[in-house]
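Every protein chain of the complex appears in place save one, which is left out.
Then we have chain A:
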Amino acid sequence: MKLLTLTTRYYLLLFLLILGIWSLVFYAVMRYEVYENSDEILLNRKNQVLGIIKQSREVPLAKDEYNDFVIHPLSSGLLPNTQDMYGDTLIYEPTDNEFDEYRKLTTRFTFDKKSYGMVIFKPRLETTEIVNTIAITLLSLYAVLVLALAFTSRKLSKKLWQPFYSTLNRLREYRLDQESSLLLDPTRIKEFEQLNQSIEQLTGKNRQIYLNQKQFIENASHEIQTPLAIIQSQIELLFQNSTLEESQSEILHEILSQTDRLSKLNNALLLLSKIENNQFFDKTRVLIKPLVEKILTYFEEHTEKYALQVSVDIPLNAHVHTNPMLMEILLSNLIKNAFVHNKQNGFIRVAVIEKIILVENTGEELAISPDTLFERFRKQSKSKGALGLGLAIVKTICEINKWKVNYNYQDNLHKISVQF
């Protein structure tokens, strides 16, 4: 739930409570005023009637339908009680066939030494009407408040929260390895400004750490090249020595092989960091078919040895717009994989269907989880030469090009697809 929706809800609940209490108070005040008013009218009427009696010296005992009072003689034994009594009563109104609410004043008076009782009636504002009035006014007020709040909160959420959402979007898109530093739009709102500052500091620090580590890997890789070059050249010099025994030669060649391997590993790591550094930015139109065919020539011996059936299913004009070197590395790694993880009399198919490069090959099911397949140093084969970086490189190349790479195992086939 949005913060503003939540606050609006609380406000509306609060308003409801206030208006509820308010309506009770309002009702009490209204009712008091109505009664006060009716009673005053009744009292005035009483004085008026008594005045008329005094003047006309006659008590109008007969009940007049249109009169609003009734006078009846009281038995003489009773003492005149001049205290007025106000009360409510219902009177049937035949015209609209309902009972109307009236206020009545019961009083007594003495005239010509005779006691009389008098009841005066006056219609008054009915309770339901009071309640209705209050309900209508307050409910409409509440409705207006709800609408106003909803409207302002929507407007506000767009306007006030705009810096927040812009920060959020920038954060969502931010890639530590791709962008320089995170620069957020300045805002007048203090909290958001503080938030932005903290985020900028945090990302800045993280980026610095990331850059340092990357720099470290690069430097380390470069520094390793020279000692490797020295070892390699010294061994090659030793090879020229004709007095070497066979067992010594074998040891030396193993050392040389491992140096080669170390150097390849080092180069692969350097390559990864270079790709991540976006150092291969020159893009051109790369035709896929000739590239695949060229790469396949490196595997002629494999094809022959394992009696593999290799099929290439690529339209002549199939192409991608990317860096040619990266494209070659990508295809080479995928194809190499298809050869290495194959079996005797197996098959390999490299196809391009619309915007998907598909590499399929026979082979045993993975022993590792397919989810981790593209991670660094995840090796399936126990092959001595495998570095475990091939698919990590493939993935990085895909990421840099914003392509999708997928693996699945279906019908005894490993299938890797790259959607470009």
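Methods note: contacts are C-beta pairs under 8 Å (C-beta built on N, C-alpha and C of every residue); 3 or more make two chains touch, one makes a residue touch a chain; residues count from 1.
Basically, contacts and distances are computed from a predicted model.
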{"item": "Name per UniProt, for the chain absent here [options: \"ABC transporter permease\", \"Response regulator transcription factor\", \"Na+/galactose cotransporter\" or \"Adenylate/guanylate cyclase domain-containing protein\"]", "value": "\"Response regulator transcription factor\""}
{"item": "Contact residue for the chain not shown (choose from A:L228, A:V312 or A:L413)", "value": "A:L228"}
{"item": "Touch criterion as defined above, residue of A:S75, A:T95 or A:Q240 at the omitted chain", "value": "A:Q240"}
{"item": "Residue touching the undisplayed chain, where the options are A:T8, A:S38, A:T167 or A:S332", "value": "A:S332"}
{"item": "Per the touch definition above, residue among A:N37, A:S115 or A:N267 touching the missing chain", "value": "A:N267"}
{"item": "Chain not shown, touching residues in chain A", "value": "222-223, 225-226, 228-237, 239-240, 244, 246, 249-250, 252-253, 256-257, 259-261, 263-264, 267, 270, 279-280, 295, 297-302, 305, 332, 336, 339-340, 383-386"}
